[in-house]
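The complex appears here minus one protein chain, its other protein chains still in place.
Naming follows writing order (A, B and C), and every chain is counted from residue 1.
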Amino acid sequence: MKIGVLTSGGDCPGLNAVIRGIVRKGIRTHGASFVGIRDGWRGLLEDDMFDMTMLDVRGLSGRGGTILGTSRTHPYESGGPERMREVMSAHGIDSLIAIGGEGTLAGASRLVREEGLHIVGVPKTIDNDLGNTDYTFGFDTAQSIATEAIDRLRTTAESHHRCMVIEVMGRNVGWIALHAGMAGGAHAILMPEFPVSFDQIAEWVTSARNRGRAPIVVVAEGFIPEGFDSQVADQGRDNKGRVRLGGIANYLAPKIEEITGIESRATILGHLQRGGSPTAYDRVLSTRLGMAAADLAQHGHWGKMASLKGTDIVSVEMSSAVDSLKSVPLHRWEEAQVLFG
Amino acid sequence: MKIGVLTSGGDCPGLNAVIRGIVRKGIRTHGASFVGIRDGWRGLLEDDMFDMTMLDVRGLSGRGGTILGTSRTHPYESGGPERMREVMSAHGIDSLIAIGGEGTLAGASRLVREEGLHIVGVPKTIDNDLGNTDYTFGFDTAQSIATEAIDRLRTTAESHHRCMVIEVMGRNVGWIALHAGMAGGAHAILMPEFPVSFDQIAEWVTSARNRGRAPIVVVAEGFIPEGFDSQVADQGRDNKGRVRLGGIANYLAPKIEEITGIESRATILGHLQRGGSPTAYDRVLSTRLGMAAADLAQHGHWGKMASLKGTDIVSVEMSSAVDSLKSVPLHRWEEAQVLFG
Amino acid sequence: MKIGVLTSGGDCPGLNAVIRGIVRKGIRTHGASFVGIRDGWRGLLEDDMFDMTMLDVRGLSGRGGTILGTSRTHPYESGGPERMREVMSAHGIDSLIAIGGEGTLAGASRLVREEGLHIVGVPKTIDNDLGNTDYTFGFDTAQSIATEAIDRLRTTAESHHRCMVIEVMGRNVGWIALHAGMAGGAHAILMPEFPVSFDQIAEWVTSARNRGRAPIVVVAEGFIPEGFDSQVADQGRDNKGRVRLGGIANYLAPKIEEITGIESRATILGHLQRGGSPTAYDRVLSTRLGMAAADLAQHGHWGKMASLKGTDIVSVEMSSAVDSLKSVPLHRWEEAQVLFG
Partner (left out) sequence: MKIGVLTSGGDCPGLNAVIRGIVRKGIRTHGASFVGIRDGWRGLLEDDMFDMTMLDVRGLSGRGGTILGTSRTHPYESGGPERMREVMSAHGIDSLIAIGGEGTLAGASRLVREEGLHIVGVPKTIDNDLGNTDYTFGFDTAQSIATEAIDRLRTTAESHHRCMVIEVMGRNVGWIALHAGMAGGAHAILMPEFPVSFDQIAEWVTSARNRGRAPIVVVAEGFIPEGFDSQVADQGRDNKGRVRLGGIANYLAPKIEEITGIESRATILGHLQRGGSPTAYDRVLSTRLGMAAADLAQHGHWGKMASLKGTDIVSVEMSSAVDSLKSVPLHRWEEAQVLFG
């Protein structure tokens, strides 16, 4: 059995640990051999790959990034399925393990369904919004970095009696904002799922100030305030209609200052959240997901992906990860509000 | 409703976040009032407590330790249930929230069952061995600290071509060893649940060396090698028959050196693993458990404790946490071995 | 002897450790008493202060921020020296210890010289640009945070084959950029002291890429590229003619992409660099500077400040810290260039 492995989409802490888990399990338990495909689907379509051995994956559990490289190339570009079959056949590659997010899993799922390609998947997203898995690897590292940033910014907020607005990742969902906000002791957490008005935000900020605190507002990049000028918001939508309003914190901070009279500053964490060495939690999860993916390939469970349920790694349909994104549910939003103000 | 809160047993990162979750939820949602009981059951038996307000719990989410203090006083000592009733009645305390480990939960459960006291619980153990909950708070911080230690020790091992033996916590179970070992890229992980012989350990060490690696062995404090001198082992058992052989790493390192001829060094992490600021994961989990415990008390679910199942906080019997300890299951041991040698 | 202590200007890791050093040394060795003045000169001019005891400074060595609060109020505002004398006299305050940056030390120096006030100082700047001291506290923490950020961003750069442009603090000097860039393995470091052309930057970036690296560019916020449109640059100057061109990284990244054809991304660290718990280095330095300042006050060395020279804390004129700012010298720039490209 000769298996190609590729990583696709944005960088995510734990990718290397997944690769290591796949290769060690596949070689040691199943006697498989592996091909590393460079830069996601691009490498497959352009025939850019290398034989990947135990030596290539040694020492990878704690290393950030992906030794395979990544890109946002779409699997149906530049020749698509025809070309893939050609390249795979030329190299004697039987099957693929695709580690990627929404687009990758949707594409891989279609390639299995419509083209009969042999692909299994590992779900990857910093934002934690893929369905049918408790958590995705990389999310814990992102929430850790964001929490540490809040810890740091708090001392400056307190020393200057300021309000700090911290923008974290999350275009469509507020998971990082929710968790980092709870962990960092935020006085307001703003998420795309739950639009609130400027007045409500100002009330939380003022209430925190009145209790003697320096208000901390954590906002997911995709949050849009209730009653926000629709034209501005529309400019911030991408071609799928999803919000991509970069820098909402830069908009919120002066607005909060204007309404509350409290000096306010914005910090946008950006790429810091998606790079670097993964947390212990993410290393373990990634390693286990990788091992499970090797098993899925060995047993020919095409169209499936490895998924976390409770403490177990299970097998689910790849398509189920993208059929409905995993938003923050209402009860978590209500739970969080107990900490606001 | 006036609720007493106590923390009992060993220090554990997240205790303060639990307390903060309880108090904020209880006051804000249920209009309860709180009494902080000092040093676990001791404070209750000796009437050492204080009114605990929102002000007392501010800024606690990221702070290690417990503002309530803790001790190992047993609830049936020094007057026991009678005395508790007396003190609670004198202060108008209706119910208790007990945050503690095996002994505390067993004691609290008995106090509810036999004495009709109003108690709910939050399970606490660094070792992650309480039953009927996916994880316990504090465990993620412990595995993080242990993983970071392995990362550091690895460079010295490699520079000196040595084998490093790292002893982590885990008297009866190997959870910290398993996770930190997987995360840190250990070449052997030794756990109380799975005794292996010196020869097997030596084989893993030698195999890693032969592949050009500096062997890393992670061992839980409660591990006993197969065929280990029974007399020595017996001296290391406590009065419940559980293993307390302090410093197994100091025994293993010279033994490994003797068999393999590879220079070996031991490091015992000890108390480092149970103190300090909790990880983001533990802060979120602790806060949610605390909130859920406040709900349990409000709704009079005596004898229940808050527990993590998947991504949800649920309510289970306190006694179920201690009826059977949660050991590392066989499939996790098999999974880990793929990474050995 | 009753001494007032104030912290002025921007937040800086180590402020609390300085305060603790002052109070412990002053009380224990000299039998002095202390008054904590809130929010810098504002608290003095508005009579907002409190008696500060050993209890107030306990546990402060590792805590970020300042328990005294800070502001940018100028000492010659709102009543100025006259009002200060009045307030000091009303409280029986003999002398002041002012912990602050360029403006504070210049103001304090003038108050001593022209008004005969009793003031000693502790130099404070994240940017490390005050004269007559080897380093200032807070700088080591800032360089550490910036270095850790570079470590994280590098994995994303490598995975995506991108160039990363990281903007760090340094309006007039490049110390943080220089050190974090050297520590983080940057391929170009851009500092206000050494303008270089876009073509030179592009050459370094291309050279790094040609050697197979993902180019990392670290830029101080005050850097202006050679030949940069003078009008744009002029808009970025404050009323002292100093450069305040916010977000140079956002300007550089697309420019680098345009010239080199290498996809480039910008990250601005901002306030993250000035908050949170200080490094061990900064804690020790701060504590020692605080102790020395207490001695200066005790011995009536008005107009002096505590300063680091080699491994010693010495006493120098406050005015000498601001007479000429400490720029990165040419030989450090030449030294750094060996690492470029």
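By definition in this document, a contact is a pair of C-beta atoms (placed from the backbone, for glycine too) under 8 Å apart; a residue touches a chain by one contact, two chains touch by 3 or more.
Just so it is clear, the model here is predicted, and its values are computed rather than measured.
Undergrad: Going by the stated contact criterion, tell me the shown chains that border the hidden chain.
TA: For the complete complex, the undisplayed chain touches B, C.
Undergrad: Quick one: which of C:Arg28, C:Arg113 or C:His299 touches the chain that's been left out?
TA: Among C:Arg28, C:Arg113 or C:His299, only C:Arg28 touches the chain that is not shown.
Undergrad: Among B:Arg113, B:His160 or B:His331, exactly one should touch the missing chain; which is it?
TA: B:His160
Undergrad: For the full complex, which residue in B:Ile145, B:Leu178 or B:Ile224 touches the chain that was left out?
TA: In the full complex, the listed residue that touches the missing chain is B:Ile145.
Undergrad: For chain B, enumerate the residues touching the unshown chain of the complex.
TA: Where chain B meets the chain not shown: residues 7, 10-11, 13, 15, 39, 63-66, 69-71, 145, 148-149, 151-161, 164, 265, 267-268, 270-272, 274-277.
Undergrad: By the contact criterion defined above, which parts of chain C meet the unshown chain? Give residue numbers in ascending order.
TA: Residues 24-25, 28-29, 54, 58-62, 134-135, 140, 143-144, 146-148, 151, 179-180, 182-185, 211, 213, 279-281, 283-284, 287-288, 291, 309-311, 335, 338-339 of chain C touch the chain absent from view.
Here, only the chains that are shown with their structure count from here on.
Undergrad: In graph terms, with chains as vertices and touches as edges, which category applies: line, ring, star, complete, or other?
TA: The chain contacts form an open line.
Undergrad: Shared interface numbers for chain A and chain C above half of all numbers used, same, or below, different?
TA: Over half of the interface numbering overlaps between copies: same.
Undergrad: Compared with chain B, which chain's mean CA position is the farthest off?
TA: C
Undergrad: Whose Cα centre is nearest the centre of all Cα atoms in view?
TA: Per-chain C-alpha centroids compared to the overall one single out A.
Undergrad: Taking each chain's centre as its mean C-alpha position, how far apart are chain B and chain C in Å?
TA: 42
Undergrad: Determine the centre-to-centre distance between chain A and chain B, using the mean Cα coordinates as centres, and give it in whole Å.
TA: A distance of 30 Å separates the two centres.
Undergrad: Express in whole angstrom the distance between the two chain centres, defined as the mean CA positions of chain A and chain C.
TA: Computed from C-alpha means, the inter-chain centre distance equals 35 Å.
Undergrad: Residues of chain A that touch two or more other chains: which are they?
TA: In chain A, the residues touching two or more other chains are 148, 151.
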